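See below for the structure under consideration.
With one protein chain removed, the remaining protein chains of the complex are shown where they sit.
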Amino acid sequence: MPKAKSRSTESADSPKSGGKVPAERIADLAAASRILAAQGVVDGFGHVSMRHPTAPDRYLMARALAPALVTPKDIIEYDLESNPCNAAGRPSFLERFIHGEIYKARPEVMAVVHSHSPSVIPFGLVDVPMRAMFHNAAFIGAGVPVFDIRDKFGATDLLVSDGEKGVALAEIMGRQDVVLMRAHGSVACGASLEAAVFRAVYTEVNARIQHWTAALGDGAPIAALDPEESKLADKVNLGAGQRAWHLWRTLVRSQVKW
Amino acid sequence: MPKAKSRSTESADSPKSGGKVPAERIADLAAASRILAAQGVVDGFGHVSMRHPTAPDRYLMARALAPALVTPKDIIEYDLESNPCNAAGRPSFLERFIHGEIYKARPEVMAVVHSHSPSVIPFGLVDVPMRAMFHNAAFIGAGVPVFDIRDKFGATDLLVSDGEKGVALAEIMGRQDVVLMRAHGSVACGASLEAAVFRAVYTEVNARIQHWTAALGDGAPIAALDPEESKLADKVNLGAGQRAWHLWRTLVRSQVKW
Amino acid sequence: MPKAKSRSTESADSPKSGGKVPAERIADLAAASRILAAQGVVDGFGHVSMRHPTAPDRYLMARALAPALVTPKDIIEYDLESNPCNAAGRPSFLERFIHGEIYKARPEVMAVVHSHSPSVIPFGLVDVPMRAMFHNAAFIGAGVPVFDIRDKFGATDLLVSDGEKGVALAEIMGRQDVVLMRAHGSVACGASLEAAVFRAVYTEVNARIQHWTAALGDGAPIAALDPEESKLADKVNLGAGQRAWHLWRTLVRSQVKW
Partner (left out) sequence: MPKAKSRSTESADSPKSGGKVPAERIADLAAASRILAAQGVVDGFGHVSMRHPTAPDRYLMARALAPALVTPKDIIEYDLESNPCNAAGRPSFLERFIHGEIYKARPEVMAVVHSHSPSVIPFGLVDVPMRAMFHNAAFIGAGVPVFDIRDKFGATDLLVSDGEKGVALAEIMGRQDVVLMRAHGSVACGASLEAAVFRAVYTEVNARIQHWTAALGDGAPIAALDPEESKLADKVNLGAGQRAWHLWRTLVRSQVKW
């Protein structure tokens, strides 16, 4: 197995930093990686990013590293073309363009999670739409589009490994909070780091519940959240979801010092 | 994500306490939260309450906090309108009315668990009744009604966030030990804290078994407990169930000092 | 929830002990309880017993206690009527008659496990025979009968709580290594403690595999072990199975001193 080809793209032409980010927010981003691993949303792969809190044309993401191992010092800053500002030799994720292009297309999005969570993948492979099985997954009620990279790019390695592919993904995502990627995984985003992590976790939980519901009903109609319920419930989740983040962040803190 | 809106409703008009509760019972209630988390019945959400042991018009429940983090000092006392007696600034669960209204409607009920346990949710979404797959789940044999908040309240955020909704839920629950909430979760209750926790856990276990049984039988009849067997087995469970509680409580004690 | 009614049946008429059992074998039996809990075969309920190594008319089993908590000092000796020789006030399992009656009916059986393992229960509820999905479960190839307590005893609490019910169960079990109990659980036995534990674990593993195989095949024939393959593979398992026991026993030893 050859050495990973993740590129270290730092150079004299590296874009400028958008300015200092509070250490606590960097720590939260590193913790988010570990939370997603602990919740079974990511394994050795997958990544989470956060828009720079004061420079909207920059975002922050770990170097190419398994999410469970990320620490604050692994966080790199990128411009929206996904060029690293301060890689210092650290390799970048091949698929960072997912993040950069969504930040470009969606000014309100402040965080993005990309994962291959196993219960979610089936919904990108057969023609069964994901629906909101319970109020915690209300963000799914607006619909989950499926991005098939083959439609525009033919046979590929499936990776969103350049800006053009990132643009195509962001277009299919549109204004939704979650987008499925055929034979690959999914992306969840939110107006805060906490919201994006919450949605990534509950997309996976909702997928598990929908599998069992579909099997139990065997074709019968499913009394999922309707669009109006979804809107109303999602608003509450954005507040109550802090309870889950507080739990998850506390568990990470019990294992590391940051 | 805005700060959680759980209300801190303490004021000069706070209801009076029903009197002192033995510290060990408060500790048991806090432990019940952690037990439910350890058993996969609750995650960052869900709550368990206990009627005040000597004041039947009061109940005890944790402040709005992830169940796995609850400690004895997080327990708040409420009247049956779900007004806190001693919040002291601590926020209350939005859905505490589930508890208050069940205690009002069911004098014999001494504890209530509300959860979104993932295997249970499907039974509230399709028209397949939950049945008792084995003797430990005999309490299900009397039937599990489904509460659809939409029937009476139209489109909502799905939460039982006031007394009126709590009353409607308690009405659908009737004399049963478990009630499903469409697109939301379920409630289990019992004549003791231990019994309510036991039922919440085995509702989830039974749901998992019923999923596999339904899939395996593919429409064939299921030789579940019949009503008479259910009654007979439930009586034994109320005694033998102490063995499970003893195990779970011991495991919590190995992690905390109370 | 009233105190568990497990009877403490010790008296002046207690049967005599069959003689001293090596401490290491008692420790192995206690470890077997913990192994079954660690492997998900038992939860707060279930039990494992061992025939007395030198007195075939006696057997050894823990007092009524969750399997994960059993220690060597919890082991009680019984005669084959399931009367305790040395209870000393310790309560006995209500269903110890499962063990006593199988030891009576099957002189070659040296150990018995009773469990409610969740993947196994469905096979007792619908008319789909359990079959051997892989060589480690070859002991299933000879067939797994289903005991329905209702056939002979009508509506009961489902428990095998006296000798007569134990006899009926042993009759249905016949010469097989595993018997299912409708709406209850199953029993596995073997010519050694290690073999019975191995079979209890792989009955559960095999059940999980069969569920997925049945779902995947959707009615198509399953190329399970045939009877001759089952016989040949079972012989090898009895030897190679020691590797699994060695692993499980080592893991218990890393947590306790016996």
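Some observations on this one:
Each chain carries a letter (A, B and C) given by its place in the written order, and its residues are counted from 1.
Note that in this section a residue touches a chain if its C-beta (ideal position, glycine included) is under 8 Å from a C-beta of that chain, and two chains touch if they have at least 3 such contacts.
Quantities reported herein were computed from a predicted structural model and do not represent experimental measurements.
Only one residue in the set A:Arg90, A:Arg106, A:His135 or A:His184 touches the chain that does not appear here, and it is A:His184.
Between the chain not shown and the residues A:Pro56, A:Pro72, A:Pro118 or A:Gly239, the one that touches is A:Pro118. Residues of chain A in contact with the chain left out of this view: 1-6, 43-45, 64-66, 68-69, 94, 116, 118-119, 121-128, 148, 150, 155-159, 182-185, 211, 214-215, 219. The missing chain lies against chain C, touching residues 132-136, 138, 190-192, 194-195, 198, 205, 208-209, 212-213, 215-218, 220-226, 228-229, 232-233, 235-236, 238-248, 250.
The rule is short, and it goes like this: only the chains that are shown with their structure count from here on.
Per-chain Cα centroids separate chain A from chain B by 33 Å.
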